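Left out: one protein chain. Kept in place: all the others.
For clarity, chains are labelled A and B in written order, and residue numbers in each chain start from 1.
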Amino acid sequence: MDLNNIQIGIINISDRASQGIYEDLPGKAILSTLNQYLDSAFEPVYRVIPDEQDLIEKTLIEMSEMGCCLIVTSGGTGPSPRDVTPEATEAVCQKILPGFGELMRQVSLKYVPTAILSRQTAGIRDKSLIINLPGKPKSIRECLDAVFPAVPYCIDLIGGPYLKTDENVIKAFRPKST
Amino acid sequence: MDLNNIQIGIINISDRASQGIYEDLPGKAILSTLNQYLDSAFEPVYRVIPDEQDLIEKTLIEMSEMGCCLIVTSGGTGPSPRDVTPEATEAVCQKILPGFGELMRQVSLKYVPTAILSRQTAGIRDKSLIINLPGKPKSIRECLDAVFPAVPYCIDLIGGPYLKTDENVIKAFRPKST
Partner (left out) sequence: MDLNNIQIGIINISDRASQGIYEDLPGKAILSTLNQYLDSAFEPVYRVIPDEQDLIEKTLIEMSEMGCCLIVTSGGTGPSPRDVTPEATEAVCQKILPGFGELMRQVSLKYVPTAILSRQTAGIRDKSLIINLPGKPKSIRECLDAVFPAVPYCIDLIGGPYLKTDENVIKAFRPKST
């Protein structure tokens, strides 16, 4: 267990969860999964907010500025007019990493043909990696299992803290530098 | 058979087909495929136009405004200077759905390595789902078979009419809401 002050942002983006109509299952699913993945201690920074692009952007920027090396969102990635999470993510990121969305859609396609409707993406803002996840707990886990092996090395590359995973749960991959 | 006034736009985008040099095989292939897929009655709105970005945009907007829930284009997605269908599509859509292009290229790659040259995409303008298809009848069917299971649910999500498919031909998938 290292203690280099790791903060991870978790944002459940949902009109109905933010009004208390739905229980915040996606946020809890993400937190529980990260607790299983990570040997490193981390402090979760947790929000449930409605599908408002301005507010999503503001929350992403705040979490990045407070030092979250990883910010994970759930929800708001579909084709409906209220789905604006990818728009907010692209607006605040300096670099977009299309490989995350491609791989997550490919994994979800094994389960549901509607996976192609998800516009989920990932990107870098300053020293934060932002990843959009779907809204359903089962799909959240499938997507995180697929992309998380690349997350600790990505955070190394952008100057963030060293994330140590529990290798019995998920194996982080760090290529040897040339 | 329901009759909730379903309109579907079909646009064959091709300089030579629009001049009558080529027969409009792609448009006919799309119409024939949709007739096989759909149990719902629908009214096709049909155009054959040259590879002019302004005209493509104008046609997409007109079809969307007249109420087409689905607009399918063929042709104009390659790397040649005259190929401008994806540009026109991106210009008129509020949301781009990258999963459609990814899946269609992946399916086409099973047949031809040049599938990676296709820039075909899909997106939402107001209450219309716009999908770019390739220009060859065989590839059109391969691509439609791959993405169509997600189309009726996408149209539900953007407030369009309920599309019922013939499940012996293609099975639409509608996830249960959480």
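Here, contacts are C-beta pairs under 8 Å (C-beta built on N, C-alpha and C of every residue); 3 or more make two chains touch, one makes a residue touch a chain.
Note that the structure is predicted; figures quoted are calculated from it, not measured.
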| note | Contacting the left-out chain: of A:L31, A:I96 or A:V169, that is A:I96
| Touch with the omitted chain, as defined above, among B:A88, B:A115 or B:L163 | B:A115
| Contact footprint on chain A, counting only the chain that is left out | 95-100, 102-103, 124, 129, 147, 149-150, 153-154, 157-158, 173-175, 178
| said: Take the complete complex as the reference. Which residues in chain B touch the chain that isn't displayed? | reply: 22, 25, 78-81, 83, 98, 101-102, 105-106, 109, 112-119, 135-136
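The rule is short, and it goes like this: only the chains that are shown with their structure count from here on.
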| Taking each chain's centre as the mean of its CA atoms, how far is chain A from chain B in angstrom? | 31
